[in-house]
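Missing here: one protein chain of the complex. Every other protein chain is in place.
Naming follows writing order (A and B), and every chain is counted from residue 1.
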Amino acid sequence: MLELDDLTLRLGGQTLVDGLNLTLQPGQLHAIIGPNGTGKTSLLRALFGELPLAKGQIRLDGQPMMPGNLAVWRQAIGYMPQNTQLDLDLSALEVVVLGRLQRLSMRLSDEDLDAALTALQALELSHLADRAMHTFSGGQRQMVLFAQVLLRQPRLMLLDEPVSALDLKHQMQLMEHLKAQTVDQGWVSLAVLHDLNLAAQFADHLIVLGEGRLQAFGPPAEVLSGELIERLYHVPADVRHDPDGQPYVRTLRAAALPG
Amino acid sequence: MNGSATVLAVSGAEMLERQRKREGRRWRFLSVFAGLIFCSLTLDVATGPSLLGLREVLATLLSPASADAMTRAIVLDMRLPIALMALVVGAALGLGGVQMQTLLDNPLASPYTLGLAAAAGFGAALALVSGGFGLSPLLAIPAGAFAFCLLAAGLLFGLALLRHVGSQTIILAGIALLFLFQSLLSLVQFLSSPELNQQIVFWLFGSLMRTTWPMLWITLAVTVVCGVLLHRDAWKLTCLRLGEARARSLGVNVERLRLKTLALVALMTATAISFVGIIGFIGLVAPHIARMLVGEDQRFLIPLSALCGALMLSTASVVSKSIVPGALFPIGIVTALIGVPFFIWLVLSQRGRARA
Partner (left out) sequence: MRWMSSICRLCGGLCIVGSLAVALVPPAHAVPEVIKDVIGRSVRITLPAQRVLLGFYIEDYFAVGGDKAFDRLAGLSLGWFVKSRPAVWEQYVAARPTLRDVPDVGSVQDQSFVVEKVLATRPDVGSVQDQSFVVEKVLATRPDVVVLADWQFKALASEISRLEAAGIPVVVVDFNAQTLERHLDSIRVLGQLTGETARAQRIADEYRQVVETLQQRIVKAKLPRPRVYVELGDKGPAEYSYTYGKNMWGAMVDLVSGDNVAAPFVKDWGAINPEQLLVSRPQVMFIAGYESVSRPDAMKMGFGVPASEARQRLQGFAQRSGWSSLPALQDGRLHGIYHGATRSILDAALLQYLAKAMYPTLFADIDPEATYRDFYRRYLPIQPQGTFMLRGQ
């Protein structure tokens, strides 16, 4: 369980997030949405302990984050940052096994390799295990990195735009696995997503950030509305609902100029 | 379900097998290079103006008392320390190069491109020109080179301590230092007499000829200690190859790693350069060769870079003795002449590598 108490973040003199109060239950995937520059990445970084809190507190399963002991705090967190270069001559197995960095000895034990392989298998990637990273497509690389995070056995999962650069197939694949693992492992998962529809499909809750504060929090069906999107993104949009209640967003092109 | 589980299990075991085989291959590279180094060392000790046969050289090495005074002097006092120094300095440079390239995520990083060598050159020139501050020049020149090398490293260090400073900034700062010290060096050369100038230039070219046993022991000790300390971070450095953000996310304290690595590399490089002058391209090329053979697994890349560097310098030593027998051919020129075309070949051959 993740608790944010009156969280305030400042960066470069600007208040990014002011007085954020949230309680997030385990086993649920939460999508952070909002326009660029509203502190979505900064929130993730703050949760990881990279950005100092101007005010407020974070607690994971009752344990507060202590700026002096970040190493311990981070052990429970899996963090997928935005850009990871992987043009490397390392096999997928070797990359994934780094998820167990803290427990690795000079010689890779069979146990370490097994764990890495298991993670790859969970994501149906075991056939890529001994291929070099630089031979993979963008989607495959992202999946391998996801496997790496799996190995950390986190309780809190933070993903910064995990699917932005991926094609449809890999987008769906990653999100499916993310959702499945979140439920299976009881993670609290927070993912910054730009694709509102993807968020609507997979997230249990949306955390809507805008203008330095929490604009909305709740299940997508309740939160998403054309009015919200227009207010937030200044883009006219239409939110419709599927027969099974799932919302989907349809952005509208600007009306033709008068005359 | 059972069938596919079996298939998976088999393939899983096979995957582990393959991983072990890959590691085995890397071990084999290390052994091969160690063997090559041994050969090069022997060749180095056997090469020189006095046409001693291989058998005689080996006999002198194994039982010094049996050889006559002059052969003993030649083999044990002159050739052996130089040949061993070539290995140690080459290893130090290779190590320094690979660490710099990993740390700064730049294939062109090396202690030289960051101005450490230029600073050392300036320090040595100052010591030469000022008459050594009263110390004997044998002491003053290495001391001057060492001091300024560490000064430059300290400046980079201080920069790395600042927050929000990425690899790019450090590289730019290093290049700025490089230009600064090269200009200062040129100034010193301009103001000094032709004789001093010639001495400075000769020092700049690098030479193993001044090696004495104490120098060798010091350099060896420093290199081994730094090398071991650096290798202990092999996994963290492998994480660093995934990018700073990723490394951080895996729990690596990037700032501390950076500082520690910089400090050790600076110490190692400063020691090596202060004794032998500026020998270039080893720190740049050796890591690339090693990387082509064992990839980015730092557990193997680090030691193989060291072995590669040692082999390169040892070979260069043999070549430099063979070009103009009897005269002292600066080894720095040999490494440049061999290193540059080799490097170009490396770069061109890598252009075709598949990038998904």
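Note that a residue touches a chain if its C-beta (ideal position, glycine included) is under 8 Å from a C-beta of that chain, and two chains touch if they have at least 3 such contacts.
In this text, all values refer to a predicted model and were calculated from it rather than measured experimentally.
Enquirer: Given the contact rule set out at the top, which of the displayed chains would the hidden chain touch in the full complex?
Expert: B
Enquirer: Pick from B:S50, B:S66, B:S183 or B:S349: which residue touches the chain that isn't shown?
Expert: B:S50
Enquirer: Can you work out which residue in B:R18, B:R210, B:H231 or B:K260 touches the chain that's missing from view?
Expert: B:R210
Enquirer: May I ask which residue of B:V32, B:L191 or B:V228 touches the chain that does not appear here?
Expert: B:L191
Enquirer: Which residues does chain B use to touch the chain missing from this display?
Expert: Within chain B, the residues that touch the unshown chain are 48-50, 68-70, 73-74, 77-79, 129, 131-132, 136-138, 190-194, 196, 209-210, 212, 324-328.
The rule is short, and it goes like this: only the chains that are shown with their structure count from here on.
Enquirer: Determine the centre-to-centre distance between chain A and chain B, using the mean Cα coordinates as centres, and give it in whole Å.
Expert: So the centre of chain A lies 42 Å away from the centre of chain B.
Enquirer: Show which residues of chain A lie in contact with chain B when the two form their complex.
Expert: Contact set of chain A toward chain B: 48, 50, 71, 74-75, 78-91, 93-95, 98-99, 101-102, 104, 106, 108, 110, 113-114, 117, 121, 126-127, 129-130, 132, 134-138, 140-141, 145, 148-149, 152.
Enquirer: Note which residues of chain B are touching chain A in the complex, please.
Expert: 8, 11-12, 15-16, 18-19, 22-23, 105, 234-236, 238-239, 241-243, 245-246, 248-253, 291, 295-297, 299, 353-356
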